[in-house]
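What follows is an incomplete set of chains from the complex, kept in their original frame.
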Amino acid sequence: MKLLLINGNTTQAITDKMADAARLAAGPDTHITAVTATFGARVVSSRSENAVAAHAVVTLAAQHHHGCDAVLIGVSLDTALGALRELLPMPVIGMTEAAALVACTLGGRFGVITLGKRTLPMYEELLASYGLEKRVAAVEGVDIETRDYGDSRRIADGVVALASTLVQERGAEAIVLAGAAMAGQHRELQARIQVPLLDGITCGVMLAELVVKLGLKKPQLGSYSHPGAKEVVGVDPDLVKLYRRAEG
Amino acid sequence: MKLLLINGNTTQAITDKMADAARLAAGPDTHITAVTATFGARVVSSRSENAVAAHAVVTLAAQHHHGCDAVLIGVSLDTALGALRELLPMPVIGMTEAAALVACTLGGRFGVITLGKRTLPMYEELLASYGLEKRVAAVEGVDIETRDYGDSRRIADGVVALASTLVQERGAEAIVLAGAAMAGQHRELQARIQVPLLDGITCGVMLAELVVKLGLKKPQLGSYSHPGAKEVVGVDPDLVKLYRRAEG
């Protein structure tokens, strides 16, 4: 199968890191194509940056989805997830949603660890929007600025410390890593953490493979069916085309 | 005061209708400036159209907020509301949020009526994201396509019938009209409905005036404070500038 990985951040290095993690996770027959947002924030980490990124993600999807079997959204806020599910004919998976759903297969509540403190409410809102708030033990953030996202050791130590707190004081029985910049880092961190550690890209690739294999029908009714022929203006021609397509 | 009304739909007629309703609602010292999205759907009525509209709304805000005292978002899905609240130095109000909060001042649960059936889950999710789901009696939609939004009589009859059901069978003690295309229409419909009828634009203008008068401080911490100097690329120069501005 062919999986389109869309990075909603405009930083190629993050795309590369996610693509590497994706390829490690993918089955032998899965081909990963990774694309990077052409406009918006270098690292999406605020509400407004996320709003702009949604358009960037929708645009990339319109341009690159042809021939793909599934799409994986590579921003830890799962930017534009509902939008793509509605618009595209193939399954779409969000990286943080994927890790959260896999965490659910383990039982109990999971903790979430992200980078920085500012976005904590945004992750709480995201997981609540998935109807999963009762499964969330707590969301914590490593105290770090976006400019230090490359400091892997500092991130690693921060994650390990927060995980310990989440497990021992908040009742977390698994930990979800939420942060595109940490993609794949669970491999080195798991040994230092007492409960299962879930990575969004890794879970997302496998969940995408699963849903493709299931061969589910595109909904023909409801808010996730294709919106039908709609007139949109001033956007990428590929996106215009996607709206012109007949429903179904 | 000067109020910027941002229409996230690319239809000028909707802007005009909302601006008319806004001017009827506004105090004598309130000046309304209404702007229309330059890209995106004619009438936002699906998840993907809403995602694109968020960027359009953010862009219009960046271009036109200078000199304004408050911003009112004129899309009934309150598109990009959190984004603008974070990014702009002045208060931002969403039209549906405004009607919902004013409905809360009446006590009990309110019903919500929109146009079309497809978006019902989106309004339920929106109100849940505001933490108001316990105040919502039910969300119903007039069975109509976007191309018939100009048929005022059909809309009026539909709203009256749904309102009656919501009041008598679902325990609604007020009704919120959710739909930019119905802006100001409560004036003619109220007489046919047994409980208070709330219009988003009307409530939004007055709530914007209230918040401006309160003179509240911009948060200096948290997810609604300015994100600080951030590098964003490929977007409108006014938006780039907004991110470059020092925090506070």
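Letters A and B mark the chains in the order given here, with residues in each chain numbered from 1 onward.
Everything that follows uses one rule, which is that a residue touches a chain if its C-beta (ideal position, glycine included) is under 8 Å from a C-beta of that chain, and two chains touch if they have at least 3 such contacts.
Predicted model, so just to flag it, every value in this text is computed and none were measured.
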item	value
With 2 chains placed, the number the full structure-file assembly comprises	6
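Operating definition for what follows: only the chains that are shown with their structure count from here on.
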item	value
Chain centre separation (subunit A, subunit B; CA means) in Å	28
Residues of subunit A touching subunit B in the complex	10, 38-42, 45-52, 54-55, 57-58, 80, 82-87, 118-122, 125, 128-129, 222-225, 227, 230-235, 239, 243
